[in-house]
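Of the protein chains in this complex, all but one are displayed in their positions.
Up next, chain A:
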């Protein structure tokens, strides 16, 4: 633990902050109140073992541990009709599957289980640390669900109901069937290998009846492998032939089935060679590779599916008798709803009464509130920031968010996947191999009919595209797992291939290159009576009760400057413009230049927010969204990798250009609508560049799909994460550079593997065709070439970041 980093989350500690908690008999420094509170509750609960055994640091806790909005959301989950949607009731207790936010390693799972099982009313709590799900069984008579969730939030973990129907079931079934197949093929292969050792090495002093016996038991053990464990390959082969795109499973299946039939023939008629051990091991290795791929892919999906934040399930409906709270399901278009401050809208609608700032970040990724008033359309997912709004419902089911999600899914499904090089090679190879094998069979049938079958099989076995079919999947699996280790969760196997050929990376600005939260950058004083500290103090006093990013930034800056915040009276809020109030009996105005100009006729200095008294403008505030700490380092590394960079943002051109200058990014495009972003990427692609897009907002959705490869930030919107090829976990950007290097390395290794496998096959083919290759050499050659390919692929995992 370095001196300057938080014991809880390892983030740097701000200067001058002294917060310590005694953990494991030593005072430990904390970086913020959030971490401090969490660490204290862990210590108080006697759960410090967590710190001893964790293998990853905890997430930084920013702001309130349990924000009011979250509290509201939790409380709604106590309503019986809502609980019916995600709970199963058994006797006195209820059971729910919850998704967890903030789980980093197995120690977190222990911490959560331990903490929950101590709460009154909890019957059982089980955490799955790889899928980040919590299965909670509790007694509603003793504890409300909201109370349990709140106590969990106090430890820094957010749990919300998870719809288990989504895709878990089919994945679980698939995974289990794979595991059983792997187990069967592994155990059977071990046996068959032992018999094979006896057969190869004891063959000379073994009596024929013993040899025949060993062959029969090998046949017995290999049968379940070929008839059961290898089944998925046959299915995939048949599907691919039906689709007229024979994949590698075709030669795999042909080789397996033919070798098995030929070996069985050899066993029954006691002539020729048997290859039971080779085909069993072959099946086992192939299954392992497929399983690893399945798990890696699912892990990426599960983590992003967890981040699906529930839209509220209840709304306040306005009727002639007053306000009633009803489930969203009962809402019809045309009805009126009341949206209180802090609430999330669950449907699309038009504002019919009231004016307020709303947070559109779920749609745009930009957290800055936008002023909305009567007649404006608001979409599901917006969060009301200030004043109550009356909304007439226009759409309940097919909301903007829902339709964007659907469009994304269609775009993803229709996106032409680049046909992989290996697949193409294997396809031609398969066809060539089949032709050569039948030619060999024909030739030897007319010359030495008694040997024809065996020579043909030698051709099929020796040149079995085993190494060829392992070459790409093993490298890709190793690459994906290497990516996962560095915090990039790949959702498609194509990602690595595309990362390797990237010419340009385009970043979204807010929330991607930056944290997406504003802070005060500059305070300009326009009066001699006031200094920075006082200006901040006054502004913070006026904004103390407000709840939007600019106000938060001012309040934070005042706290950082140790300005004494005073009490403001008679506060009047002009939504979207500014605020005025009395401090120490004097009237002050704080707001946009337009707002100040209304108070004082005449031009106001150009700042984002101005502070004025009744006579004159006192101070101006400018804000900045600071870039992530490692953004500059990332850009430097990318330049070393020969990748050009660009920032494409919906923010103003000047802001975008300033940030690009600061980080040494070559191109900056501001004022972009989602369509502009899309057009920009299309234009670059038309120029022959392969573009990697990194983004976080819903407005990045289309461009993430369009780009050759895309990475979404894990704190970004769900839409972005769905449309991207990969999700970047954590708050560091550097893994993006690592990911590109892993992609390049993977591509290199795939080429080496293919070259080796093809080379081996081409050398061995003439030998086998001419009947010069003894069968055991064919088997050894096949196994050795596969082994080399697998070991080569594992080098990717050792790549340093």
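Methods note: a residue touches a chain if its C-beta (ideal position, glycine included) is under 8 Å from a C-beta of that chain, and two chains touch if they have at least 3 such contacts; residues count from 1.
Just so it is clear, contacts and distances are computed from a predicted model.
Which choice in "DNA-binding transcriptional regulator YhcF (GntR family)", "Cbb3-type cytochrome oxidase assembly protein CcoS", "Nucleoside ABC transporter membrane protein" or "Fumarate reductase iron-sulfur subunit" gives the name that UniProt lists for the one chain left out?
Options "DNA-binding transcriptional regulator YhcF (GntR family)", "Cbb3-type cytochrome oxidase assembly protein CcoS", "Nucleoside ABC transporter membrane protein" or "Fumarate reductase iron-sulfur subunit" narrow down to "Cbb3-type cytochrome oxidase assembly protein CcoS" for the missing chain.
Of the residues A:17, A:43 or A:574, which one touches the chain left out of the display?
A:43
Among A:217, A:441, A:485 or A:777, exactly one should touch the missing chain; which is it?
Result: among the candidates, A:217 touches the missing chain.
Looking at the whole complex, which of A:17, A:105, A:143 or A:679 touches the chain that is not displayed?
Of all options in A:17, A:105, A:143 or A:679, contact with the hidden chain holds for A:105.
Taking the entire complex into account, which one of A:58, A:184, A:660 or A:788 touches the absent chain?
Considering all chains, including the one not shown, the answer is A:184.
Kindly note down the residues of chain A that lie in touch with the hidden chain.
22, 43-49, 52-53, 105-107, 109-110, 114, 127-131, 172, 175-176, 179-180, 183-184, 187-188, 191, 195, 206-207, 210, 213-214, 217, 220-221
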